[in-house]
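Notes to accompany the following structure.
Only one protein chain is missing from this complex, and each of the others stays in its spot.
Letters A and B mark the chains in the order given here, with residues in each chain numbered from 1 onward.
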Amino acid sequence: MPNTEHLRRSRFRASFADPDRLLFAVKHLRAAGHTVLDTYSPFPVHGMDEALGVRPSRLPRACLAFAALGLTLAFGFQIWSSAVDYPLRMGGKPLIALPAFIPVAFELTVLLAGLGVVASFFAVARMWPRLHVSDLHPGANDDRFILAAELAMDTQFSAVAADLDALGAVEMSLLVEDRLVKGASFWDRPAGAGALILACLPAFLLVASVPLFNRDFQKRNLAWDGGMGAPVSAQAFDASAVLRGGLVLQAPPPGTLSRSGAAPLAFAPGKTEAERAGRELINPYQPTQARFNRGKAMFERVCATCHGREGDNNGSVVVNRGAFAPTVLVSPLVRDMPDGRLFHIATYGGPMKMKGYGDLLSREDRWLVVLYIRELQKAAARPTSAPAVTPLPGGVQP
Amino acid sequence: MAHDADVLTGAALSGNPEQYGHNLPLIDGNKSYSQVTAEVFAPTERRPPALWWIAIAITFSMLSLGAWAVFQTLTRGIGTWGLNRTVGWAFDITNFVFWVGIGHAGTLISAILFLFRQRWRTSINRAAEAMTLFAVMCAGTFPIIHMGRPWLAFWATPYPNSRGPLWVNFKSPLLWDVMAISTYFIISLTFWYIGLIPDLATQRDRAKTKLKRTVLSIFSLGWNGSNRTWSRYETVYMLLAGLSTPLVVSVHTIVSMDFATSVIPGWHATIFPPYFVAGAVFSGFAMVLTLMIIARKVMNLEEYITTRHLEAMTKVVLATGMIVGLAYATEFFTAWYSGNPYERYVFLNRALGPFAWAYWMMVGCNVLSPQFFWFRKVRTTPWMIFILSIFVNIGMWFERFVIIVTSLHRDYLPSSWAMYRPTFIEVAIFIGSFGLFFTLFLIFTRVLPMIAASEVKGVLKNAEH
């Protein structure tokens, strides 16, 4: 609280039409023992800082600090996000590609330094939005150069007024009320609102940064970008809502021809059709060494995983995985089936589990596989030697 | 501190003008302080003249056409443009670079000329900075529209998201571009606003209606012209100028790197950064000249924006035009010198290929037309400057077009060669960007003081000595 002695010291104002006169008056008043509080002018008056004894601003240091902060944050964040959190190799560049981080680091440094120093300026100069500003010093923003001062002890204003008049003041008045201090008080109304907003800022930042530090929040879909973590999208093997029968892969329309031009097989799937095929089809290929090799290759590539290399159900899927065992190819049951029926099974699948391989093996390959199965059966019936190493006896093309 | 004050106000010169070599008055007409206030703020306090209404009707129509074209693009897709697989960037990116380039002059005038103590900047910096902001706004729209789904533009910013650990690619020049343009816009806006505060306070004190007074009170942040605040203000202004100077250089550098980091012949050239910056200054000053010559005439500001101001700017245009010409020559020479057949082909194709007309338009406008500025008569005759500045604007637009389209349309593989021609939609968007730019500028001239009154008052004393 100011004491009574201070209260008695009254303040006065004088305005000038020229910056040089103002400067001179300030020097004069200070020399005479008055306290010049501040001056108000439409543009900065050169030399006034020295005349008033104002220290050089320390804002450059704030600027430097913000720049350092920006630089550190920018490099740190780029390195963390590109090399630690999301290490994606891009364009043959290393994960920590410092030259490529320079541009963004520079921009963020400038951004933080600029905004930081302006924010500091507003804070120290106590500038914030106000709804109403009273015109304390009329003309200070137009063409008047004004000083506000406190009278020295034991001095009458009239004496100073005479002085000021001689110095060329165009207007002067005694300010009874100490409105300067009041106007700049931190706790007047608009400032309170500003302070409230400022106080809310850390809380806001804290809330905003939660997703950054807590990944669980994101998994629980609490990240601020809402439902993007749980998209409503089609899942594999879902039935199609638009296609006939819910099937994604539709059968070709009736009468569709193969692109190779071969006539469609005149048999439909099913056991009766298989029996009909067994009656009506005969293998068009005679065994040769080349056909034997091709049939063996196809068999081992496609069939052997279940049926086994020897046709004895010793296949990797059956042995290692314990899958459902298929029919033993070298069994008498299969041995007695006609070629056409085996071909039909190879095309459309078996009666129990086997899928058809008509889409995977060409028609010729299926016949060659049938040939090879016959060789396997012969080898199995002959207890002495393995068929695979025995060249075909009747390998001569008729 | 004293020295900073010298720089800002030019008051140091009042003592000894010869020391700095400027003893001509910067403002004509031997004005008093209150006269400056009255004249600078007059346009914001009168009703606009009929000419202004006609002008804004035209520019607003252009803007509406552009808005319609943007709507077409967004609803029907990028297919409404003339792009194809080979020429994936054309009109849009040309316009983007063109507007960013124009956006360079404002900050350059504010910051670099400030640091170099070129005090003639005081009359034009406010308008030039506003021009920067509007140009950057125009520039920013093009890449955003080009995205096709502009509502997802925020994906280009690094924010914590729920797509697992997923961040933007900081090694991509396109991301650098996002950062550079947005930083440039924010810092330019801040710089412009800081410079505006003292004038906003003056405007507040002069306001007649309560609403105007309240709005200006909010934005002038309680400015009262106190010396303590001025002292800090000068420091901050100086610091912002110091920060903006490298920033303005970095922006077009990074824009150039969108091209130069690639391996497309005609794009990958190490000279691109300084060459783009020089080109940006060139086009930006030309645009400032175009606008200032109209504004000083229409708004009776000839005593503030004198022919000496215009002459100084034409010298900058001439100098940067020569740098740009030298860069053209260097590129051509190096393409030949390098012996790289692709490089050689690209440059021959520019000069002799299907887009040769664009190339020679560029050379004519950018290299030949500024040569007239060697004559003092041309430098001091506003209508001649006006015509030449328009030529430079056209030439610089074609420069970007030539760089982008001619480099792309003849790819490495002849099988993917293609041609490009813009659709009406693209042209309409371009016209719309001009509409946006001029509409904003026209509104600005009526709402805010176009000349920095506080700075002009600071250099006024010079005229008395």
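One rule holds for everything that comes next: contacts are C-beta pairs under 8 Å (C-beta built on N, C-alpha and C of every residue); 3 or more make two chains touch, one makes a residue touch a chain.
What we mean here is this: contacts and distances are computed from a predicted model.
Of the names listed as "Membrane protein", "AtuA-like ferredoxin-fold domain-containing protein", "Tryptophan synthase alpha chain" or "histidine kinase", the one that matches the UniProt record for the absent chain is "Membrane protein".
Touch, as defined at the top, links the missing chain to these shown chains in the whole complex: A, B. In the complete complex, the residue from B:A38, B:L115 or B:V215 that touches the missing chain is B:L115. Considering the full assembly, B:H268 is the residue among B:R228, B:H268 or B:R446 that touches the omitted chain. The chain omitted from view is touched by exactly one of B:S32, B:T157 or B:S338, namely B:S338. Summarising the interface, chain A meets the missing chain with residues 47, 50, 60, 64, 91-93, 99-100, 102.
Contacts to the hidden chain, counted on chain B, fall at residues 2-3, 6, 12, 15-16, 18-22, 115, 173, 246, 249, 253, 257, 260-263, 268-274, 322-323, 326-327, 329-331, 333-334, 337-340.
Everything that follows uses one rule, which is that only the chains that are shown with their structure count from here on.
For this pair, chain A with chain B, the centres built from the Cα atoms lie 32 Å apart. On chain B, the positions that touch chain A within their shared complex are 1-2, 5-6, 8-9, 11-12, 14, 32-34, 37, 158-163, 165-173, 175-176, 179-180, 183, 186-187, 190-191, 194, 197-198, 201-202, 204-206, 213-214, 217-236, 239-240, 243-244, 246-247, 250, 253-254, 257, 453-455, 457-458, 461. Interface residues of chain A, counted against chain B in their complex, comprise 17, 19, 38-50, 52, 54, 56-57, 59-60, 63, 77-78, 81-82, 85-86, 88, 90-91, 93, 97, 100-101, 103-104, 106-108, 110-111, 113-115, 117-118, 121-122, 124-133, 135-138, 140-143, 146, 183, 211-212, 218-219, 221, 223, 225, 228-229.
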